[in-house]
Structures are given as C-alpha cells and as structure tokens.
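One chain of protein is taken out of this complex; the other chains stay put.
Letters A and B mark the chains in the order given here, with residues in each chain numbered from 1 onward.
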Amino acid sequence: MSAQGLTGPGLRLDRLPRRRRVNRLMEGLAWLAAAIAIAILGVVVFSVAQKGASELNLNLLTKPPIQFSLTNAPQGLANAFAGTLVIVGLATAMALPVGILVAVYLNEFAPASIRNGVSMALDILNGVPAIVIGIFVFGLLVVGSGQSGLKGAFALSCLMLPLVARATMEVLALVPNSLREAGLGLGVPQWRTTLSIVLPQTVGGIVTGTVLAVARVAGETAPLLFTSSLVGTQTSWNPYHALQTVPVAIFELSESPDPADHARAWAAALVLLVFILIASLAGRWLATRSRTKMLAR
Amino acid sequence: MTALDLTDATRRPFTGRRVRFGDVALQVVAGAAAAAATVLVGLIIWKVIDGARPAISHYGLHFVWRIAWNPVLGREVYGAGSFLFGTAITSLFALCLAAPLAMGIALFLSELAPRGVRAPVTALVETLAAVPSVVIGLWGILVLGPALRTNIESWLHSAFGFIPLFGDPSQAGASIFTAIIVLTIMILPIVSSISRELFLGVPPELKEGALALGTTRWEMVRGVVFPYARGGIAAALILGLGRAVGEAIAVTQVIGGGVFIHANLFGGGDTLASKIAASYQGSSTNLQTASLVYLGLILLVFSLLANISAQLIVRRVARRHGITRGGHA
Partner (left out) sequence: MPKSGRPIRILTVLAAAAAFAAVAVSTAGASPARHAGTTITGAGSSFVSPLVAQWITPIGAAYGYELQYSAVGSGAGVAAITSRTVDFGASDAPLTPDQFTACNGCLQIPWALGATAIMYNLPGVKNLLHMDGPTLAQIFMGQITTWNDPAIAKLNPGVSLPSTKIAIAHRSDNSGTTFNFTDYLSSVSPAWKSQIGSGVAVNWPVGSGGKGSSGVAALVSQTPGAIGYADVFFAIHNHLSYFTMKNRSGKYATPGLRGMLAAASSDQTPDANNALSIVNPPAKYPNAYPIATFTYVIVPQQSSKAADLKKFLFWAVTKGQTYGPKLFFQPIPKSVLVVAEKTIAKIHS
C-alpha cells in the first residue's frame, strides 16, 4: 500500500488553492451521492406508502381475491398472507436448527481445513441466485409430484441457511474461551458445556440472524414461482398444497392491466415492506446491542 | 480458536478417557448438519447440470454463444447468446453507474458525515437493501418506467437519436434502460456497505500520517484509503456484479422481453435470469425446458466464479493486512 503522490511534487504549496478546490469538489460529490441514495430510498418508500395506503384496509387481509370480478365486490389477498405465514414459518423451522448445528460444528469441533471448506460452501450457497435455487428445487422435488407449500418452504430455507449459520458463527466466536475452559475445568462434559454454557450466550445473535434471514426471504419471489404458484383463490393453511404468497401475488398483479389490481399490489407491497423494514431494523438493533453486550464482558 | 485447542483431553476425545455419549452425539449431529450443508451445494450444482443435460448433449458448448431462440415446433433452436448479451449489458452498465455512487456514499459515511448523521444514513442505505426485488419491480413498472419514458427516453432520442444507442423510446417504459436503472438501485447498497466497512478498516495512523504531511482529505483518500482498500473494493464490485447478474424478478418485470440483439437501449430484451423467470411455468417441449435450465447453469457458473473470486480476493487482502479470521464484520 503505497502512499501515492503524497510526497514532494504532489504537495506543492503553490498548488494549494487548486488542491483545495478539487477537495471541495470531491467532498461535494460524496455528499451528492449520499443524497441520491437517500432520495432513491425516499422515492421508492414514498411511492409504496402513498399508493398502498389508499387501498389498505382490512379486506386486504381477510377477503380472498376474485378473478375477473364483474361486480365491485370487496376482494383482498387473504390467501397470499396466509400462505406467506405458513411458508416462511416452515422455512424458518427448517433452517434454524440446521444453521445452529452447522455453526456449532464449525466453531466447536471442526479442524481448520474443514471449517474453511464448509464456510466456503456456505458462502457459495449464499451467492447462488434465488432463481437457480428455484430451478434446483423444481427439478429435485416438484417434477412428477407437483407443487406444495412445503417445497416452497424448503427452497426458502436454502436461502436462509447461510444467513443463520453465519450469524450464529459470529456470535459463537465472540464467546470467550475462558467460559469453555471454566466449564471443562469443572468437569462438565463438552456437549453440556456447549449447550448449556456457550449457546445461551449466543441467543441474541441467533435471534438477530434469524430475524434478518426472515426479512430476506419474506420478499423472495423466484423460488416460489417454481414451487408454489399454481394456486386457487381460497385461503388455505395446508402446506401440502401449493399456497399463494404475497411476493408472488404482487408479481402477478403488477403485470395486470386493471388499475384495481395495481392498487391491491401497492397495498400488499406496503404491508410487506413495513414488515421487512421493521424486521431488518430490529435485527440490526439487536445485533449492535448483543455485540456491545458481548464485547463489554 | 476452537474448543479443540483448549484441553488435551478434548483434543483426542476417543483416547485416554471415558467416551461420553453426549460428546459423540453432539459432534455427530452437528457434523451431519455441516455435511448436509456442503452436500446441498453439490446437489444444487448436480441437479442443474442434470436438468440441462438434454440441451447440453444436443447443442454442446455452442449453445452459450448461439444467438437464437425459436420455440416454433419443427424449427426449434435455442441458444443463450442474446441473453448473455442482455445480462452483460444490463449488469455492466448498472455496475458502472453504481460503483461511483457507492464509493461516494461509502466515503461520505466513513469520512465526511457529521456524527449524528452517520448512523441514520447507514441505516437508510441498508434499508434499501432490504426492499424486496418484487416491490422494486412493481415500482419500476408503474412509476419509474413511465417516468423514464416520458422524461428521459424521449429527450435522449430526440437529442441524440442518431446514435443507435438512443433509438425509439420504449412502450410504456419497459426497456433495457429501465432495467439498468433498477439494477443500479439494487446493487448500490451491497457495494456501498462493503466499501464503507473497508474504508472504516483503514488503519487511522496511515490516514493521519497522510494528513500530517499536508494532504487535503481527497488526496488522503486517493493516496491512502483507495490503495489500501483496493482489493476489498474489487471484491465488493464483483459481488455487486454477481447480484446484478442473478436478479430475475425485478428485471423481468421491467425489461420488456425480446430475443434479438440490438443496439437500442430503449428496446426490450432479456437477461439469462429474466428469461428463466418469464418462461418458468412451462414450456412445450423437453428441449425447451432443458434449454432454460442450461441458461440457469450458465448463471450458476457465473455466480460461482464471482463468489469464489471475491472470496479469494478477500482472503488474500486479509492475509496481506494481517487481519485474523473473524476480524471483519
């Protein structure tokens, strides 16, 4: 890392005014960039809020959709909200235990080579595009036997696994070894040390990781297109059937010519966005809080 | 630094002392989970190759650059060329737009922002990352696309229409241009948050040293921060590119669809990912399905390359700077 241009001719005093001007220009551009980022987010959130708020009513959550309604009967997206709850819930139930166990293995038991290998596998899994996960689950589970909410949940859990595992690994690494030594020194078997002394310290981080993973997959559309998209309009909680989900519903409504469909899409997007934003911000707040607690120890 | 390193007894759990069933059980169960996670990655790669096999055996490697996609029975021919082109154009342009913006944001947040502004703006940028792609796509179809079409596309076409790049404006705003803007918005948060952490990780004594020599802040950034963070920035850009390449939903909502390669930014097209999303729900023949999975395979290969190279760069940089594992957030 060389300090380029920082000596001699680069720092000529007679060039100072020009250097100062360049500096101010660059600082101004940086401020501008930040302003653009804020503006973009503001515009997106404002559009969703403004357009979504007008159609936001209890019907959205309680009434099923009516295809090609010839009357103005109230309709909503009840089936989508129910389906999202079921599928995201099942995905979390699948990914959470496996993610924690993977992190425990990597941090407590694995020799360095295995740790690096599995870590890399997790990072690769994190980088696989969601649509490829959709193709994968389609080929593995759906072909020949049909779609279902469970298969959609499995696809989402593939996306959640690296996030949960990584978050758990980070907090496990923060647990001081003195704790482990103390447990083992007192004669507590290793398995008990891990489960009763080490893991409880990490609950905050695990919760954070899970919350962030849920925020990530609640809005995922691509894997569900392959696994849970041939759905009806009635609300169902049965994961053995294909269930409608909020992101897929928004996707389908967004391509419709009917402005009423657009209004429903905005409202659903607003609900989804609020949920995800709350989850993300809560997750990050929990992360900073638990990290401060761990480091203050 | 694992628990294995701690005591002699745990280093060799099977010799010298009584084997605890619990220890073995936990290690086996946790190990199985780790094995499952690794096997999952292999399974994904294998299943995608398997699904593409009919197309691979029919077309071979030539598929990757053939510019054709004709699903008419009796004249079927498929190739990834036009979608590879679409992916390249949209992702590279988006990266070119996002990179300077992201650097600017990262510099702002690490060097310039007043203390009270730093945290909220960081949270805001990370919030942009949390917006689901289908919502950005919805906004893209109904708000951004029409706005770009009426304001920017028509103006650019009338002012610079002689350049083939600025041909006829799109219908209703669905175009490659809109897709580029959408992708820029989507990769901005990743690149900027990684860059921000890199800039924050530059040792303060290096920065202070430069400032003590009388440099302006920009010269310090250019002379110390950028060279130090060079590798990490490269990794961030690669990850952003990987994200742009893999984005299917928002792109398919705004890109308009099309098979031919053309120069007009305001025309329609498709990327590898958006073509899969558009044709996902069924195709009329096995060859077409296999060809779509072949597109997915190309996508997978690319994202693996991007991911692995970013990781290698990060590891090399970490070693060079003496950062131990777990030191970066």
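Note that in this section contacts are C-beta pairs under 8 Å (C-beta built on N, C-alpha and C of every residue); 3 or more make two chains touch, one makes a residue touch a chain.
Small disclaimer: the values here were computed from a predicted structure and weren't measured.
Screening A:Ser229, A:Thr245 or A:Ser290 for touch with the missing chain picks out A:Ser229. Among A:Val22, A:Leu61, A:Leu195 or A:Ala263, only A:Leu195 touches the chain left out of the display.
In the complete assembly, the contact with the undisplayed chain comes from A:Ile100, out of A:Met26, A:Leu41, A:Leu77 or A:Ile100. Contacts to the hidden chain, counted on chain A, fall at residues 66-68, 70, 86, 89-90, 92-94, 96-97, 100, 142-147, 150, 186, 188, 192, 195-197, 199-200, 229-241, 255-258. The omitted chain makes contact with chain B at the following residues, 69-75, 146, 168, 170-172, 174, 256-259, 268, 278-279, 281-286, 289.
Keep in mind that, in the parts below, only the chains that are shown with their structure count from here on.
Measuring from the averaged C-alpha position of chain A to that of chain B gives a distance of 15 Å.
Those residues of chain A lying in contact with chain B across their complex are 1-7, 10-11, 19-20, 22-23, 26-27, 29-34, 36-38, 40-41, 44-45, 47-48, 51, 97-98, 101-102, 104-111, 114-115, 117-118, 120-136, 139-140, 158, 161, 165, 170, 173, 177, 180-181, 184, 189-195, 215-216, 218-222, 225-226, 229-230, 247, 250-251, 254-255, 262, 265-266, 269, 272-273, 276-277, 280-281, 284. By the touch criterion stated above, chain B contacts chain A in their complex at residues 1-4, 6-7, 9-10, 13, 20, 22-23, 25-27, 29-34, 36-38, 40-41, 43-44, 47-48, 50-51, 100-105, 107-109, 111-113, 121, 123-128, 130-139, 141-143, 185, 188, 192, 206, 209-210, 213-224, 227-228, 239, 242, 245-249, 253, 273, 276-277, 280-281, 292-293, 296, 299-300, 303-304, 306-308, 311, 326.
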